[in-house]
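Yeah, one chain of the complex is gone here, protein chain that is, but the others are all in their spots.
Going in written order, the chains are labelled A and B, and every chain counts its residues from 1.
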Amino acid sequence: MVIQKGKQPQRARLAVAGARNATESVFGASSRADRIGNVLFRSLLLLGMGFALLGMVSIIVWSFVDGAPRLDMNLITAGPSSITPETAGYRTAILGSLYVIGGVILFIVPVGVGAAVYLEEYADQTRWWNRLIEVNIQNLAAVPSIVFGILGLAFIVRGPLDLGFVAAAGSLTLSLLVLPTVILASREAIRAVPPSTRLGSLGLGATQWQTIWHHVLPGALPGIITGVILSVSRAIGEAAPLLLVGAVTFVMFDPSFFEGQFSVLPVQIFNYAGRPQEEFRVLASAGVILMLAVLLVMNSFAIWLRNHYENKNAR
Amino acid sequence: MPDNSGHETTGTAPGTTGTAPGTAPGGVGTASPDEVPVFELGDVSVSYNGNPALAGVTMDIGAKEITAFIGPSGCGKSTLLRSLNRMNDLIPGARVRGELLYKGTDLYGASVDAVQVRKRIGMVFQKPNPFPKSIYDNVAFGPRTVGMKGSMDEIVEKALRGAALWEEVSDRLRESAYSLSGGQQQRLCIARAIAVEPDVILMDEPCSALDPISTVRVEDLMAELKNHYSIVIVTHNMHQAARVADRTAFFSVQVDDTGRRIGQLIEADETGTIFTKPTDKRTEDYISGRVG
């Protein structure tokens, strides 16, 4: 409404050619200080990231170099010894870890995914108890692992459950420790399933559980599996809470789930490392290699599984 | 025709249709010192990861006036706009070819710094995107970036007045920019853009997220701004182009032999001419609502 007409000189390309020469180069590069600042900043960022990567690579390389002399069959098949580090190994600790981790998986998959399904699909967020559960899970995820050890000692080893210092107690303790992680990861995965999937199924007359079982969970599966595997890897490497629930280090006989002493790989490594002789340090490093190898295999498995399901869903 | 909606810009056009192109060279109106176009485009094409989005655009964009890019979606008008201040650099795989001169300088020349380009050629986006800072800090961000001398308070006030927002926000400059309405946010973004005193302001569908009343305010503002800045606006709204633009460029999508859809410039001319007497059949179809 306020536009005046007529300020529209016609522009011919020819007329411009001359004017172009008169125009000085308008875009000099940035000032020197600016350029140096930017380069410096970028270098600092790279330095920081390089430090993190260097640290990671150093840990792995150092363990391999240090533990290489003891990469033999005894490492896996021989039991522990405090006298003959040259032939001692991790047999009982590996078995203990297998029991403990097996129990963790059996526990966290149904309970963790179940809790996530409830919170995402059923829970009415306006109810105070549902909000309480949510806040509670977030806080639990940040509780130090050793505090779970205290809980295990007081409630699982002793107290109401009274299991004693057995693999089952260690298993349950670690399950409680990683449960919040599993729930949070599963919730993310479930939330990522588009609402239209649910509406489509409900619109066909499926019940809520049918919808969840046939449509939501399959869609969320890759994310859930990733969450479970990450939690299990954490449980494999976790030692602190198990110190409290009796992962005794020198277990001479193959353990069982509900009876007898048990140990796990990281606790056994910790104990070897605390011994003065040089050979035990090498043995400890060799144990670290073992653990890193297992974790690497598991993570690769997670990625393979995730890709497999993503392909299947895409088809 | 939609032109007769009471807007003076286009209202004059029908009466003088035949003479419009002819009268311009005579320098009707003010003796503008900006005889030089701000942009000269020669056979410009843009591709993403080797897929051409826009090809063969040759046109001039004049100074101190409003040029509108119109056309159906996917015709590459936003893509072209973004190559005018090298925002396309931020998209991995984007490539601009051809001659793209700003006041005679090759925008994509080897010695040209994209950051410097954007200091001269500002941009306002489709969705208002104020920073999560106070109103004051939003406007001051650009001047601080450029390192402008003088009182920051004055710079901010000048920019806000320039964007016709000062009266509404002068008493709450320290409040979050998010406390403003959508229309106010967009005018804040315009204030932010003009605070660095650019030569050109590019606007990418600046009103598409606004209600009609806010749209009118932004359009009024544009009409005022063109006294100081060259403005290029992309709009999907033909009426808006007719209302505000001095010149209009119509783009369309062509399908080539391999089935790829590539944007093309069909024609560019005085707005009145484009809307009343287009040369090309495709423009006419689009304008009259038969296509798009």
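Here is the rule we use: contacts are C-beta pairs under 8 Å (C-beta built on N, C-alpha and C of every residue); 3 or more make two chains touch, one makes a residue touch a chain.
Everything below uses one rule, namely that contacts and distances are computed from a predicted model.
Visitor: There's a gap in the complex where one chain should be. From "3-oxoacyl-[acyl-carrier protein] reductase (EC)", "Ligase-associated DNA damage response DEXH box helicase", "Sarcosine oxidase subunit alpha" or "Phosphate transport system permease protein", what does UniProt name that chain?
Guide: Result for the unshown chain: "Phosphate transport system permease protein".
Visitor: In the full complex, which of B:Ser45, B:Ser78, B:Gln116 or B:Gln264 touches the chain missing from this view?
Guide: Counting the whole complex, the residue in contact with the absent chain is B:Gln116.
Visitor: Which one, A:Leu95, A:Ile183, A:Ala220 or A:Val251, makes contact with the chain that was left out?
Guide: That would be A:Ile183, which touches the missing chain.
Visitor: So which bits of chain A touch the chain we can't see?
Guide: Within chain A, the residues that touch the unshown chain are 30, 34, 37-38, 41-42, 44-49, 51-53, 55-56, 58-60, 62-63, 66, 110-112, 114-115, 117-119, 122-123, 130, 132-133, 136-140, 142-151, 153-155, 158-159, 176, 179-180, 183, 200-201, 204-210, 214, 230, 233-234, 236-240, 243-244, 266, 269-270, 273-274, 281, 284-285, 288, 291-292, 295-296, 299.
Visitor: Contacts of chain B with the missing chain: which residues?
Guide: Touching the chain left out of view, chain B contributes residues 85, 87, 90, 92, 115-120, 122-125, 127, 129-133, 141-142, 145-146, 176, 178, 189, 192-193, 196, 202.
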